[in-house]
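Note that one protein chain of the assembly has been removed; the remaining protein chains are unaltered in position.
Here is subunit A:
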Amino acid sequence: MLTAVINAPAIQLSGVRKEFGSVVAVDGIDLTVQRGEVVAFLGPNGAGKTSTIDMVLGLSRPTAGTVEVLGLEPRAAIARGLVSAVMQTGGLLKDLTVRETVAYTASLFPGAAPVDEVLDRAGIAGIGDRKVGKCSGGEQQRLRFAMALLPDPALLLLDEPTTGMDVEGRRSFWAAIRQDAGRGRTVLFATHYLEEADQYADRIVLVSHGRVVADGSGSEIKALSSGRTVRATVGDAAAVGRQLQAMAGVDRVEVRGDTVIAHAKESDAVARHLLTSTDARDLEITAKGIEEAFLSLTGDHDPSRTGDATDAADRQEALQ
């Protein structure tokens, strides 16, 4: 039992479903996150991200399936200070000072670091006596982080963590997060910044309509969305275009002046043909951006689902 807890994955979701009345927010998610992983939870609004995070935090119970956090029930993990979360807005009392807010939270965790040390590390020691309501958005976000890090959590959940940060702030934020992950802290973050997911996560879990539609590294996700784009300048673009169109593994060909552009799963074959059998020059092969991968994977390709259900799920999430 003890070893089971010590070696348990950070998050283990098995067949998790969450229904709100007739609306299915999470439609059977199986997901295992190992310790020390930095995972991006990516998906459009209403995809079931927030509902899933709520279940991992023990704020709601799944309609079916099981949720385990570090081998424990979510509430038991929270009670031991093993899990923290930083939400984008709210969660602060305006009439408390920054120091009082930290002291309040620290008093709930046995063995939390001294309040002054926490303020110092979060870079908010200078505004300790300021009322939270008088703090800027950035200062409030730093306070939320200081509170989340108080128990030295093994698992940190972040909801759109860098919204409103400038480029430099975002970079130093992720440097700090990656450093903690190196010590074994697991981080799961929900984001709309697709570039950010690609850049900073070890692994991207793409959810759509309450299901995991893709799970892998950034480059794996991009590869999943099928194919690369091959572009070259040729003498007789129209003729070369027709040749390429006839090849297996080519999805679509565009001809623009003396430039031919082929979208293909078999991009290597296209490039080989262009370089060996034609006078092609300035050849370029580019992978689709993660933005395109995201759109093609989460798009409404599943005909078994109606738009109404999606809208209802969106509304549900908006209401919450």
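The definition used in the following text is that a residue touches a chain if its C-beta (ideal position, glycine included) is under 8 Å from a C-beta of that chain, and two chains touch if they have at least 3 such contacts; residues count from 1.
What we mean here is this: contacts and distances are computed from a predicted model.
*Asks:* Looking at what's absent rather than what's present, what does UniProt name the missing chain, "Sigma-70 family RNA polymerase sigma factor", "ABC-type phosphate/phosphonate transport system periplasmic component", "ABC transporter" or "Nodulation protein E"?
*Replies:* Spelling it out: the chain absent from the display is recorded in UniProt as "ABC transporter".
*Asks:* Which residue, A:85, A:149 or A:234, contacts the hidden chain when the whole complex is considered?
*Replies:* In the complete complex, the chain left out is touched by residue A:85.
*Asks:* Among A:71, A:218 or A:241, which residue is in touch with the absent chain?
*Replies:* A:71
*Asks:* Considering the whole complex rather than only what is displayed, give the residues of subunit A touching the chain that is not shown.
*Replies:* 2, 5-6, 8, 20, 35-36, 54, 57-60, 70-72, 77-85, 87, 89-96, 100, 103-111, 147, 152-154, 182-185, 320
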